Every structure is written in structure tokens, then in C-alpha cells.
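Note that one protein chain of the assembly has been removed; the remaining protein chains are unaltered in position.
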């Protein structure tokens, strides 16, 4: 059995050293080190990796980190929600988001045309610029074909962006499909609707895209899931692994607890009852803010995978 | 300013009396009483009411309560996720769910063919019976037309059910649309996919349904939101109110906190920065398990609305 | 196994009926109904009951409810922190606390001489009046004897108060000892210190009081714990049951989760490893705001115990 060992500072400690030491500290630090280990194992075992995250994480500075992970070959399938994709596009086209406060005068922000996501701020102007852009993009897509799957549409958009820190760009460039099961749940949905009003034969085929996520991996593949936050992003990935015999590896990072029975708080143990992850799988659930915990677990994994030559160049 | 007053037990206290007294207790009990008040106000003001909930709440015994609320004319628009709708159908066709434990041997449950949602248990058999049923239903829908919106499809299914405690049944019977922006994110999605494989001209048009939620209320309507839990259910409703000028009333009940910037934890103040609710709106955010808090707030509202003759018969 | 059953509203529902129905709803409502049952069982079994709560609950309107529970013979031993006892005295002498907001301008409150506890407000004046009073009381105690245990001192203070909704008053009147292991951690501590400066032979003997809580129950008594919130109040009670062979019944109600390893979040299962509760004990842990959950569980228990003639008159 692993012993508790005293954590000790030394000058210029590396992230990997700190996460190594977490193994012996206790509480969530132990789970975080385990999560990092599970990520290393899934990659070394050549598992197909589903990376899922929620929209607010793309609002944050994790956005470029996700793009980098795709570039480095960590993720094979992305599942997320549409709000984040809109913001990835905004950032790719030069929009600047700012750091604010959780406690603020929201009526005043509203008057200033500023929208708040926790302690992050997005200007109305960024949405307006997005809207100009997306109408144009939809026109181009429509010229190519009338009926699109969501993942197909997102790939095309990614190819139009010129930003190496964009999730959509890196995913398109690296042939990593992005699934977004509720594509209409955002400004994007509104513009799809307006476009369809003018072009009634324009169709988004979400049903066909279910086949695409289903065949993105197979029953025979070893599979891993890294689910950040909850929402349908998480559920859609593990529904897909369930239908393919269950994942061998799973890391859940979330602020939600199991006690309300929500998907956000469902842990990797509960996933075993469904067969979403296999009975004998390697799993870890870390409770905490993903903006802190995920970089920690991932940086150690990247350092290790890089040493083993397992990152894509 | 409201005074703190000592709560006192008396024999056979009614729920409404307890919630009345919460106004003077403190912490979340104060917010709960306020939430109950906001619900009463929105109904008295003839606001169009969006009721949103997550799938796990339909797994629970809140399912029949939601159906009753539709029957009583409380909800004008429902937004939810597909897992709950599947389970509403299962229950309507006689499937029994059971109470288990949060802490259990999930590998053993898996071997027994039992799936866990927090402390609730669903048998594989219930899913298998659902699948038999849904294939048949999709066939009937397809005979009527090839292209369906989600809300249109859900209405047809509701009309086929014969269970007055079913959400789908009561919604269909009372002309309350149910929106489900991620219709493929569940067993239902898999069966839509299989059906489309055999019937390539079968289409689910999610884009058109965006117009339906948009026009379910208007800019001129007074609007209220009761959002239980987070997820796209909550977001889709407030996106819709945003596009129609903002809601006058909003009640959020959730276990999530604002501190991670998630949609689940976003409070009614943050909603003001976006214009999802109006600057001068009546709002309340209650932190706690909805299985406890929502019946409390709602029962008091129903008692009051019934006395005023504002419930539908 | 218990079935999930649909919750249904009927006019003028009683609290006890609602809590009865929670048994079949799911998630924390199930735990709350169980907690209510465990409280009923411990009382029917004539267990000695430890009731523990934190200071903020006495700031709230739960204060008079706790006093009533003592009056009705529910609690045999109270453990709490000193801040709440100070506020019980303030309220007993006419001070009024008010309901405010969680989100407020705290610098402005400070300028107005108002102190905030969550969404509750206490005026500086209330503290000043308390201080005048306590100096006088300490003088009277000193005249009686020089060396006091905490529980002895609190009993004397209770006898001086004339408020049937006071915890200290009801405890003194009903021979229920109040233990407060950190008596100096509040304004009271400061005044004990000032008094001792003038009366160096004035001593508060906390060590002797440990014997008092130890012998408040015995190894042979059946014992129950109702721990509301965390803190040393909770720990001190279960340390005492541990040293007396473990409790047969335990109900924990808290907002804290097990995941950080804190005492506040430690559940009744963890307590078994220590022998704080017995292996075969009846236990329940309810996650949620005590201002909502405790009245619910307790009112149902009181209705039932009253019907059985088990409440003290």
C-alpha cells in the first residue's frame, strides 16, 4: 500500500515533480496523480481517446491547450457543445476575451454590452462579428452540398480558419472529428435557422452523425475517455463507448458530486454499471476546477509521453 | 428589511406553512421561499413559462410531478434531454425503476444487468422493451411523413402513450411543446440511426425546431423560466428568452455553484449580463438537490394558485 | 427493493406526507426520508441523543427550533460553537437579526456597522449590548465560584435568561448539558480574557468538562447522533460516542462532500471505520442546506413521535 509522504518544496520545481509527489499527499491530489497515470497508460496502449469538454472551458484559456493536444496527437475524437465552438471561431478571428469577476454588477455589464461567463467577459461585438462570418460560411457550405452532418460542417469550418491555436483548425488539419450533438443550442443555431428560412433544402443531419461517432472507434479498439465537466459532451462520448463494448480507460474531471445523480457528477464507478467503461478498466475521478486540475494532470502526461517519443510532431 | 424569526414546529404542519416560515430562517431556505414567490408571480402575471429539467430527474419520482404540472397548466414550454424522455416512455409502458445506493458494487450491478443513476436503478430489460417499442413507433411516424422536427416527433409519441403520469402524454394532450436539442444523445439516437439506415429519406430537422422554440413565445409575451439542474435544457430555454427580449421571471434550482463558470452553476445574476433575463426581473437561485427543493417551492405555489383559481382543470 | 414512485401534489399537503413520498423519489430526497426515520427510531429506542450544530445555524431562525427540540425532549446533549451561543443570548435579550443578501457591498456594510453571515445581518450594536451583559454575568459567576467548566457556566447563563425560545434557557431548564469545546473562539472568549486579567484566579476548566461529556452517556446507553454541519461540534459528539463504544444511530446533514477528507464532509460510513458509530448502526447522510433539510426531516419525526406520545410536555 502506498504511504503518505511529506510534500517538500525545492527551488524551481517542475509540474511533473509536483504531480509525482501528489501520489503520496492525499484527498484529491492522489486522484489527480492517478488521472495523469491513466492518461499516460491510455496513450501508451494506443487507445482511441475521446476528449470532451464544456463550452465555458473554451471561453477560458484552456482553448489553445485543447488545440495543442489535438496537434500532439492526444485526442482522436472531440465532443463538445456549440457555445465553445462559436468562441473558438471568435478567437480565431481576433476577438479578445477578458478576465472579470464572479461578483459584479451584471446590469451594468449588460448596459456596456458585455456578457459574463463566471469571471470571464465576452463583448457583444464579438458575437456580432461571429454572425457576419457565419452567414458567409453557411453560404459557402451550401454551395458545396445541401445536406450536412454536424461533424462534416465543423471540419469545413476548421479548414477555413487560420489559427494554429484553434480547436476547429487543428481538428480539421489532423483529421480529428468534432461531434456536437446539440448544434442548434447557441448563436450558431439561430443562424442555421435563418439560413434555412432562405434555403429550405438546407439540412443538418444529426442522425447520420450518430453513425459517425459510432464508427469513429470500433468494438475492437482499446478506448479511453477524458471527460472534462459534465453535459451532453461527456454523455455522448460514453454512450459511444458503451455501444462499442466499453472503454478500457476513463478520466473524469468535474466540480460536480455524485450526490444529486446528475451526469456531471456521475463517477467512473457508476459508468461500470452501464458498461460505459469496462469492469476491469483503469479509471480516475478528480473533483475540482478543471482550469486548475486538467493542466496539472496533462502536463505531466505530456512530459512523460514526449520522453517516450509518443507525441505527434 | 425582513427579520430573522424562529422556526417553530406545530403538529401536522402543511408544506406551505413551512415554506412561508423559510422566509425568515436564512441561507438557502430564504432563497427557496423567494423561488416559490417568483413562480407564483410569473403565473399570476400570465407569463409564458419554460420548465427545464435534466434526464436524471425523470429517472426519479419527479417525473409524475412534472406531468402533473403540465396538466395543471403551469408549463407552456418544456426543454429537456433525451435520456429522460426515454425513461418517461419506459415508465408509461409499465417498467419499474428501483431505489438503490450511491455506494454499491457497480461491477456486480453490471453483471446483473442493472444500470445505476446515483441511487436509482434501471434494468437492461427496460431498455430492451423500449427499443422494441421505439422501432415500431418510428415506423408509424415514417408512414405519416419523412421529415420531422424533434418537437413534432415527441408530440406524436405522447399521443400514443396511455399514462396520465407521463410527461410526453400530458404535453401532447395539453399542446405543450417539448424541445430536446440533442435528440441523438441516447438510446433513442441509436434507433433513429438504425431506422435511417433502412430509410435514407427519413430526416430529423433540428434546425427547423429552433424556429419552433423561438416562436413558442414572442417578444411581447411576459416570460418566466424554471430551470432545474443545468445542461443544454437550461441553456436552450434562456437562449430562447434572450432572443425574445429576456425573461421577466427566472428561478434556477441546482447543486452547481457559480465558481467554475459552468452553465449548471450560472446564476440568475449572470443571466442579466446576457439579457437572458431582464435587468429588472424577479429572480431566485436555490442551491440544493432538486428532488428536495423543487417539490417544496412548487407545492406552496400550487396551493396558492389553486386558491386563486389559477390552475387548469 | 423500494420502487421509484411518481410524486403527486394534492391540495394542502402536510410536511409529513411530502417526506413520506420522498422515500420513492430518488437522490437526496431518499436520504432525507431515511434520516427522518433514523431520528424516529433513535427516539423510540430511548437512545441518548447528541444534537450538534454550527454557529451560523443559530444566527438563522433554526435557533428557536433547536430550543423547541430541547423542550420536547429530543436532545439529551448539545454540542456547538461559541458564536452561536453569543447570538442566542443576543436574541434572548431582544436583539433583532435581519435577512440580507449573499452578494452585497461588504465595505458599505462595514461602514454601517453591520456584520454579514451569508445572507444574514447582525448589527455591531447587538455585539455591544452582549458585551455589557456578559461582563455583568461573569461577575455573578465569579461570586459563586472561581473555577468553572464550560457546560457549568453555560447552564448558569441559561438560568438567567427569560426566553422560552432560547437554546441556553431550555437546556438549563431541562437539564440538557451544552458542550462547547472552543469556548474562547468568539467575543465571549475576549471577555473571559478581560475578566481574567482583573481576576487572575478565575479559571475555565475545559479538561474537566471532557469528563462531563464522557459521562453524559455511558457505554451501556444506546446512543444517537444528529450532526448538523461539520466543525468541532460534530467531531466532539462522535469522539464522545467513540469512547463509549459507538452510537447505534447517526444522522449527518451537511453541505460538505466526502471528497476533501474534511470532518464536515465525513459521512456515516467513514464513522464506522473509527467505531464512532457501530458497524450495524442505522445511519443516514443528507447533503444539502440544513436550513431546508433539517426542518423537513424533523417535522415528520415530531409528528410521528407526538402521535406515539413520545414528546415531553
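Read from first to last, the chains carry the letters A, B and C; within each, the first residue is number 1.
Basically, a contact is a pair of C-beta atoms (placed from the backbone, for glycine too) under 8 Å apart; a residue touches a chain by one contact, two chains touch by 3 or more.
As the structure is a prediction and not an experimental result, all values here were calculated from the model.
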Which displayed chains the hidden chain touches across the whole complex: A, B, C
Of C:4, C:32 or C:114, the residue in touch with the unshown chain: C:114
Contact residue for the chain not shown (choose from A:53, A:97, A:252 or A:274): A:97
Contact with the hidden chain (one of B:41, B:222 or B:257): B:257
Hidden partner interface residues of chain C, rising order: 54-56, 59-60, 81, 83, 102, 104, 106-107, 109-110, 114-120, 181-186, 189-190, 192-193, 196-197, 202-211, 214, 229-232, 235-236, 239, 243, 255-266, 269-275, 279, 289-291
Missing-chain contacts mapped onto chain B: 26-28, 103, 257, 259-261, 287
Touching residues on chain A - with respect to the absent chain: 1-9, 11-16, 18, 21-32, 56, 59-65, 67-68, 72, 96-100, 103, 118-121, 165, 269, 287-293, 295-296, 298-299, 302-303, 306
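As a working rule, only the chains that are shown with their structure count from here on.
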Centre distance in Å when chain B and chain C are each reduced to the mean of their C-alpha atoms: 36
Sites on chain C at which at least two other chains make contact: 26-28, 103, 287
